[in-house]
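Missing here is one protein chain; the remaining ones are kept as they sit in the complex.
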Amino acid sequence: MNITLSQAESVIAAAKKRAAEISTKMDICVVDAGANIVAFARMDGAWIGSVDIAIKKARTAAWFTMGTHELSPLVQPGQPLYHIEHSNGGLITFPGGIVLKHGDEVIGAVGVSGSTVDNDQLVAEAGAEAIR
Amino acid sequence: MNITLSQAESVIAAAKKRAAEISTKMDICVVDAGANIVAFARMDGAWIGSVDIAIKKARTAAWFTMGTHELSPLVQPGQPLYHIEHSNGGLITFPGGIVLKHGDEVIGAVGVSGSTVDNDQLVAEAGAEAIR
Amino acid sequence: MNITLSQAESVIAAAKKRAAEISTKMDICVVDAGANIVAFARMDGAWIGSVDIAIKKARTAAWFTMGTHELSPLVQPGQPLYHIEHSNGGLITFPGGIVLKHGDEVIGAVGVSGSTVDNDQLVAEAGAEAIR
Partner (left out) sequence: MNITLSQAESVIAAAKKRAAEISTKMDICVVDAGANIVAFARMDGAWIGSVDIAIKKARTAAWFTMGTHELSPLVQPGQPLYHIEHSNGGLITFPGGIVLKHGDEVIGAVGVSGSTVDNDQLVAEAGAEAIR
C-alpha cells in the first residue's frame, strides 16, 4: 500500500504549518513506499541546497523503513554502517526524515530540511502526525 | 523575481484539474527561475518514471527560458542542437515544459509528464494559465 | 537580486591580487544567488584539483547562504550535519567559500581553493570585500 497524493498533501500542509509556527522556512518532500517523490514544497526563502537534502532524507527513510535519526549513530566512524551514504546515489543520515505508516505498514516517508536538525525533525513529525 | 510557493501551488492545482478533466494521471513539477524545485505533485497512479521527466522538463524550460516544445525541432538528427540533452545532468526536449511569466519576466517553469506529449503540453498550459 | 558579471569580475580581480600578495596560486569561482557559475579564474600553476573545489565551495555557500567555514564544525563525526556533503552532487564544507551580499541580501558567493584553508579563506574575504 502506498501513500496517496491527497495524504501527501496533508503531510506537507501540516509540516508547513508547524514550520511557520517555529519561524522556519523548510523544504518538505514526501515519497511513497518505493522512495519515489509524491509531493514537494519549498517554502518562500528556504535554502535551495535543502531541496536535495529533503528529497534524500525522505528517500533514505523509505529505502530502509526507518527514520534517518535512527541511522545517525550507525554511520559514525567505527560503526557498522560507516559511509553508507555512498549508496543509492547519496543518502542523508541525520535527523529530518521519517517513515509514514498506515497501521504497521510503511506507506511512504517525509523529509524536511531548512533549519537545525532538531527543527527539521520537529517539522517532519508534525507532517507525519497529519495522517496517523 | 522568482515564483512563490503559493503561485506554484496554484499552477499545480490548475494542472491537476485539467489532467483529471482529460482522464490522465500526471507528474507535475514547478521550478523557480533558477531551475530549483519549488513544488511537485504526482497524481495517484501516475508513472513513476515520469517523476524525473516532469522535473527535467521544468528545469529545461527554466534553464533556456523557452518551452521544451520549442527545442524539439532543433535537437533532431542533423539539426543545430542535436544531443544537447547530454548537458546539465540531462535535459528533456519534447513538449510538456513551459516557462511561467510575470509580465515579460520568466519567474519559473512547469513540467508535466504522464500521458501523450500533447496531453502533457495541454496540462502544462493549464497550469501556466493559473498565474497569468 | 543577483550579482552582475562586472561585480563578479571585481571579486575575482581582488582575490587574485590578494592571492599574489601572499604568494599563492588560487582557483577562484563566483556564483550567483542560485549557485550558478558567473565567473571563474585559475591562476597559472594553481592545482587542477582545486577547480572543482572552488566551484563547490562557492555553490555550497550560495545554497545555504552561509560561509563554508560555518558548516565545518557541524559536519564532523557525531555532529548534526555529518556527511551533508553527499547532497547536491557534492558539497565542500571547509573554509574558503563565503556569501556575497548587497546590504542584507545574498546576491552570490565566492569560492577559493589552492592553498591552506586559512589562505583560501583570506583570499575569499579579499574578493568579497571588493563589492561590499
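Per-chain residue numbering starts at 1, and chain names A, B and C are given in the order in which the chains are listed.
Criterion: a residue touches a chain if its C-beta (ideal position, glycine included) is under 8 Å from a C-beta of that chain, and two chains touch if they have at least 3 such contacts.
Bear in mind the structure is a predicted one, so any value in this text is a computation, not a measurement.
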| said: Among the chains you can see, which ones touch the chain that has been omitted? | reply: B, C
| Given C:A39, C:L91 or C:A109, the one touching the chain that is not displayed | C:A39
| remark: Residue list for chain B contacting the dropped chain reads 34-35, 60, 62-65, 77-78, 80-84, 86-89, 91
| On chain C, what residues meet the omitted chain? | 4-6, 8-9, 34, 36-44, 48, 51
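Following the convention adopted for this analysis, only the chains that are shown with their structure count from here on.
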| Which integer distance in Å separates the CA centroid of chain B from that of chain C? | 32
| said: Can you work out the whole-Å distance between the CA centroids of chain A and chain B? | reply: 25
| query | Listing for chain C: what residues touch at least two other chains? | reply | 34-35, 89
